[in-house]
Each structure stands twice: as structure tokens, then as C-alpha cells.
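All protein chains of the complex are present and in place, except for one that has been dropped.
And then subunit A:
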Amino acid sequence: MTATHPPRRRFLRTLVAGMLALPLVLGACGGDDSGDDGKTELSFFWWGGEARAELTEKALALYTAKHPDVTFKKTWQANQGYFDKLATLTAGDDAPDIFQIDDNFLAEYATRNVTLDLTSYQTAGTLDTSKFPEGLWKYGVVDGKLAGVAFGENTQGLVFNKSKLDAAKQPLPETGMSWEDFIAWAGKAGAATKLAGTMDPSADYKAFWVWLRQQGKEMYNGNELGFTQADVQAWFELWKGARDAKATPTADVIHEGNATDITKQLVVTNKALTSWVWANQMPELQKNTQDELGLVAYPGDASKQWPRASMYFSVFRGSEHKDIAVDVINFLANDPEAGKLLGTDRGLPSNTEIRAAVAASTDNASMKQTIATIDELSKNYGPSPSVPPRGHSTVRSELIKAAEEAQYGRATPAKAAEQFFAASQAAVSR
């Protein structure tokens, strides 16, 4: 009798322990129930705030209303940490079917074959970019493949504090001023308003890029740098001159402005009369200050600016519903109703017809000015540069580092240029 007991007890013990452990194991799996019932669920991932989430959800609901078989698993979060999460999902081969991306990362993903090449859809017409400005959709091409659909047009914009300048009876900056004239203006206007005339943009890649193009250079030629060390040095020296002439704030204040956060731009924190931003940030900047703001192009030849895609939608190459995913993007970009819902939240609508409709219906003054400025500039654009290559985000942070070395006076422009050039060359050749 006693001989039969211990094994049974052991068996029970094993069973109980196993049951305790079971949920743990099961918790790890599960969840993946894609339908055999003809229904499709697409995962959709973007960054942004509450307002964008609301608009996007409405637009996606509209798609579902028209295609009841397609639903969405929507995920959104703030920009901070977004790309960490996207990278992690991608590493786990679990990237969303459709995801938002920007030009800092597009090449990183496209060259590693994460994004689906949309060229065939474009040729077949299932992805319609015929109403897009040509330079805009081309700004989504990486190595000959259409890696992302530009969602929102944008360009560089110089924002200035109109109220303060008017109060001090100073002339306003104008599109087409030379850099030297602009810096001289900033010195004078600054003295008259007792504010720094301009934020020092030497750490700002987009200002550097526009300036380079005006010198007949490029930030990048394909996967190589399109400038020389001497160019960088000249750029740093230009701004050292501005700092010496007291046209800019001191280095510690400049450092605050070097953050990309909109609320920290010196034009809204009242530490400078102008800030170097993307034109579509104008309405958001206006919300952060009592003063009236104005918008012009960066100094120099404004035709060297280009229609930058403020962001893109890309399709994951491993998606199981590629065709539907492309159709959704096509819908969001080209459907008039969806376009009206989405507005200018992601930049000016890429589809110029929708853009015109949205511009006509908005009653937001700074939005109107933004659209007018970008439209005005876009008439003169030359050819767009290619999307920044892999290593671009490193180049950006190296530029900030080197420019700040010069701003704090820890390095001469020559030394800082040498450091930046070496570091960015290493970054793009990786």
C-alpha cells in the first residue's frame, strides 16, 4: 500500500507546480488571432500628441466605414522613445504594417530592407502621387526605391517676433536677405529691442544645409558628405562673427535653443528675436507666445530650400497585408474627406488639391501664413536633395557638439570644423 503513495504524491506535486507555472508560459504567447473570417486587422503606429491621435483615428474610422473588413490596431506615443520602440519591434520581426517615419530615419530603415518598395504600386496607380509636387514624393526615394510616402510638405522657416520688432520700430527680416545682411540686421534689431537679434543656428543641420546649397554644395552626395572641412569652417566662422558682434545670445542660451523642443525655441522664450525652425511648426510656436510671430525663408537664395517631407508613412516589408496597407496610405493621402479630417497636422497635405481645400477652409491666422509662405517659396524651388543617408542622426549630433565647442569658445572654428568633419565622415561611411 505505502509503496504506491509517494509516486502519486509526486505526480500531484508536479502537476500543481506545472499549473502554477503554466500561465506564465501562456502569457508570453497568444494574442495573434488574424481572421480566417475575411477580416483584416492592420497595425498602425505613429508619434504625436492627443490632437493628432484624434484626427488620425477619425480618418482611419472613415476607411473602416468604407471597407468594413479592415480594422486597425492603432498605437501612438510621443516622439521621445518612438524610434526606440519602432526599432525594437522591427528587431523582433513584429514591425507595424504601417508606420510613421521621418527623414532622419527613412534611409536607416530603407537601406536595411525594413520598408516595402512602393515603386510598383506607384507605377500601377494603386498609390497615386500624381497630385504631389514632384520634389516631394521623390524625397521618399532611397537607393531608387520608394521607401515612404511623403505625408505633409514642409520647408525651412525663419520665425521672428513681429510685435517686438514693430514696437522698437525695426524693419522686419525679408526673404532673400544675404546672410551678412541678416546678421547685420540682427545686430541692430537686437540692440534696439535689448534682446539677442537671432538664435545662432551653427549647430542646426537644416540651416547649415541650406547655406551649403547656396554655396553650390550639398550636405550629402548619395552616401558621402557633399561638403569639405573648409566649408564647415567658413560656416562656423560666419557665426563666430555674429556672436562677436553680439547679434546672438550667449552660448548657454544658445544651448537651450539647440534643443528641438518647440517650447524651448528662443523666439517663444523671449531670448532672441528669431529662431530657425521648420515652417509647419509656426502655428505651434504661435500658441506658446503672446507676441505676434512672422515667418520668412532662411537668408540667402530661397530657391535652394526644398520641399521636405515632414514625415512619411511606410509599409513594413514583412507585412502580411501589403496591398491593403498601401491602399490605406493612398486613401489617407488622396481622399478629400480624409484630407479634410487630417488638415495640416502633419504638414501641408502632399496632395496639392487637398492642400488648396484645407487652406481655403482654415481660420487659423498663423496656419494661413504658413501655407502662404510655403506656397510662395515652393514656386521657386530648384531640385530637391536626396534623403539623408544612414548615419545622418549621428552627423546631426556631431554638428551640435562641434558647433557648441565653438560657441562656448572651447575650440576655434577651424578646430571644431576638423572635429565635425572627421566624425561625420566616419558616421556616413559606416
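Criterion: a residue touches a chain if its C-beta (ideal position, glycine included) is under 8 Å from a C-beta of that chain, and two chains touch if they have at least 3 such contacts; residues count from 1.
The criterion applied here is as follows: contacts and distances are computed from a predicted model.
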item: Which of "Carbohydrate ABC transporter membrane protein 1 (CUT1 family)", "Transport permease protein", "Cell division topological specificity factor" or "FAD-dependent tricarballylate dehydrogenase TcuA" matches, in UniProt, the chain that is not displayed; value: "Carbohydrate ABC transporter membrane protein 1 (CUT1 family)"
item: Omitted-chain contact residue, chosen from A:L42, A:V114, A:A272 or A:A309; value: A:V114
item: Touch criterion as defined above, residue of A:A65, A:A78, A:A91 or A:A124 at the omitted chain; value: A:A91
item: Sole residue of A:L332, A:L348 or A:I400 that reaches the chain not shown, by the stated touch rule; value: A:I400
item: Interface residues of subunit A (partner: the chain not displayed); value: 6, 10, 13-14, 17-18, 20-21, 24-25, 28, 83-84, 87-88, 90-91, 108-109, 112-114, 251-253, 255-256, 258-261, 391, 393-394, 397, 400-401, 404-405, 408, 410, 427, 430
